[in-house]
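All protein chains but one are shown at their positions in the complex.
Naming follows writing order (A and B), and every chain is counted from residue 1.
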Amino acid sequence: MELWALTLLNALVWGLLWALLALGLSLIYGALGVLNLAHGALYMLGALLSWALAPTLSFWGSLVVAPTIVGLMGFGLARLLLDTRERDPLTSLLITFGIMLILQQLAAIFLQMTTGELRHAVAAPVRWPIAIGARFYEGYRVVAALVASAVLLGLWALWGWTRWGCLLRAVRDNRELARVVGIPVPRVQASVFGLGAALAGLAGALVGPITREVSPTMGIEVLLVSVFIAVAGGLGSLGGSLAVAFLYSFSENLLTMLTDPLLARAGALLAIGLIVLVRPQGLGGTS
Amino acid sequence: MKRLIVLITLVSIGLVPWLWGSATLLGINLCIWGLLALSLNILYGYTGLLSLGQGVYFALGAYGAAWAVIYGNVNFWGALGAGVLCALGGAVIAGWVSVRASGFGFVVVTLVTALICYLMALSFDGITGGEDGMSFRAPALALPGLALSIQNLSVRYYLALGALLAGLGIVYLVSKSLLGLAFRAVRDDEIAAASLGYDIVQIKLYAFVLAGAMAGLAGTVWSLSKEFVRAGLFQPFGAFLSAQPDPDPLIAVLLGGPGRLFGPLVGTGMLLALREFFAGVWPQGYALALGVVILGCVCKLCSAR
Partner (left out) sequence: MLTRRKFLRTSVGATLGFWLLGSANWAQAQPIRVGHQLDRTGAVALFGKWHNRALDAAMKLVNERGGINGRPVELVNSDDCQTKPDVGKDEFEKLVTQKRVDFVIGSVFSGTNIATAPLARSLKTVYFPQGIATDISEKFGNRYVFKSYHTVRAAIESAHEWVFANLGKRFTIVHSVIDLGRSQAEDWTEKIRAAGGEAQLIAVPFPAPSDLFSIMQKIDLAKTDVLYHAFTAVETARFLQAAFDQNLQSRVKVLGLIEGVDVLSTVEPWLEGTYFISGYPRRADQVPEELRDFDREYRRRVGISAEGFALDNPREVVPIADLFGSWQAVFLLKQAAELVNWRSKADNPALIKALEGLTMPASVGFPQGAQFLRAQDHLVFHDHYIERVENGQLKVLARIPREKSLYKTGADYTKEEF
């Protein structure tokens, strides 16, 4: 019994973290029409920065500073490379792919120079074991989940109740019209890219102490899964991403208890693939 | 004069193992990865379909040949046929689903396919060898009157060169044919092509299967000449997980110019040269340079339009 309780708890935690990642992708797609392949690299950057800054700023300080840096970087990159020019979506895809490669290699060089290794262990910032029956659950994961849900709530408020959220929805729904009524579309787009990047960075900073290591390639696996979640949730839809993130996380965690972890992941991906086939616009998307 | 230069080039390409022995291994790599890039060019360059999972058919070709040798104990041509058929079958199944998606949908579906195939390959490591991979003994290349051992470097070189020439021939013929025209019509404007009566889905499927089979041929030659396969071949972006990645077909196509016959080959050559250059000096520098090259290419491509 306690096994299932622990598994469900873990699925909930990961669901929230996946949602954080997929939402960033989804927001960026909504505003820019770009599938951001650099998302995994931005996530990795968040984890790396928070690991590097933790000794000076404390972990909690780095949790604020690292995503901010990643977000600002995202803003800058978007202004530089993904600016105003309306272009073929595939071209933008390749630009983000190039950004991914560069960030990944810069991280590799940084790690190699500072530690001489490509992977580095991350210490848990706190150790609060929560006893459930004869087993333990790491308290830090619950804290990470709480942080993630607070940010998700904040995002929801931002989206629905602020002027910025209003501008954002306008840009998402009709870029031409938004420009005509005087909305500074490029700046809104860049700020959304920055926000999405910051979300990825935050997810990375939160996940680092859970997976216990940072490496330049840690973003690739995460990128693929979050792309699928974002697409199946409906690109540009917040509720859809959240729902699919939970679907993915719960099916993966529960299947892992029944079969081997690889087949569990393949099964969870298959579920997502079915959603895409049955509803090409995604769960929360409008056609 | 021009004809003479072409002739000399062709002859020297043919004589690489004798003239310039140390370049033979490099030449084999150029042929194999060039063929893979050639196959992606059919999809992206001619038909406008951006696939991020072309490696799957390469891997299927490699495994098809390996399985045929290990379990079927077939001869060389049997292995070659099995590899290409395996990739072709995979491409028909995956293509049937993928080509129905458009734009990002297609990109995502090809990625999902690749990831699921990779996870399956890892999971069923009893038959795939997992990340350790599997070695096998490639059968001798049997031609009428002689049997050539694949362990011989020059035999491997001519095998790869032959496969590449076959690939080039097919792409050339297709690009000159009605089918090639249909590919380009779909690339330039789907709606216009549909209004002319083309069955878009079917044409895309043809391109997908043709590209898949050609990638499979590249994979088959790769596995037969290395006498080795590993599950990592299936991994999307797998090429970027190591310091000196294999030349990525997509980047090769972009570098060489999509939709040109020799473009992918030139691109692959540039990537290999870049890699060889960095290998001795600074292995990590290669992928960094690659990223810069992509950004440069894409941005230039856009401003040109």
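The definition used in the following text is that a contact is a pair of C-beta atoms (placed from the backbone, for glycine too) under 8 Å apart; a residue touches a chain by one contact, two chains touch by 3 or more.
Just so it is clear, the model here is predicted, and its values are computed rather than measured.
Trainee: Given that one chain is not shown, what are the shown chains it touches?
Mentor: Across all of the complex, the chain we cannot see touches A, B.
Trainee: Consider the whole complex, including the chain that is not shown, and state which of B:Ser123, B:Ser175, B:Thr220 or B:Thr268 touches that chain.
Mentor: B:Ser123
Trainee: Of B:Gly105, B:Gly133, B:Gly257 or B:Gly285, which one is in contact with the hidden chain?
Mentor: B:Gly133
Trainee: Given the contact definition stated above, which residue among A:Gly165, A:Pro186 or A:Pro261 touches the chain not shown here?
Mentor: Answering carefully, the residue with contact to the hidden chain is A:Pro261.
Trainee: Contacts of chain B with the missing chain: which residues?
Mentor: Within chain B, the residues that touch the unshown chain are 21-22, 25, 122-123, 125, 130-133, 135, 137, 151, 153, 226-228, 230, 232, 242-244, 279-280, 283.
Trainee: What does the interface between chain A and the hidden chain look like in terms of residue numbers?
Mentor: Interface residues of chain A facing the absent chain: 3, 6-7, 10, 14, 116-119, 121, 129, 134-136, 138, 207, 210-213, 218, 221, 253, 256-257, 260-262, 265.
Following the convention adopted for this analysis, only the chains that are shown with their structure count from here on.
Trainee: Can you give the whole-Å distance between the Cα centres of chain A and chain B?
Mentor: 32
Trainee: Per the contact definition, I'd like the list of chain B residues that touch chain A in the complex.
Mentor: Within the complex, chain B contacts chain A at residues 50, 97, 101, 103-105, 107-109, 111-112, 115-116, 119-120, 122-123, 236-237, 240-241, 243, 254, 284, 287-288, 290-292, 294-295, 298-299, 301-302, 305.
Trainee: Name, in rising order, each residue of chain A that touches chain B in their complex.
Mentor: Against chain B, the touching part of chain A is residues 35, 81, 85, 87-91, 93-95, 97-102, 104-106, 108-109, 112, 217, 220, 224, 227-228, 231, 235, 260, 262-263, 265-266, 269-270, 272-273, 276-277, 280.
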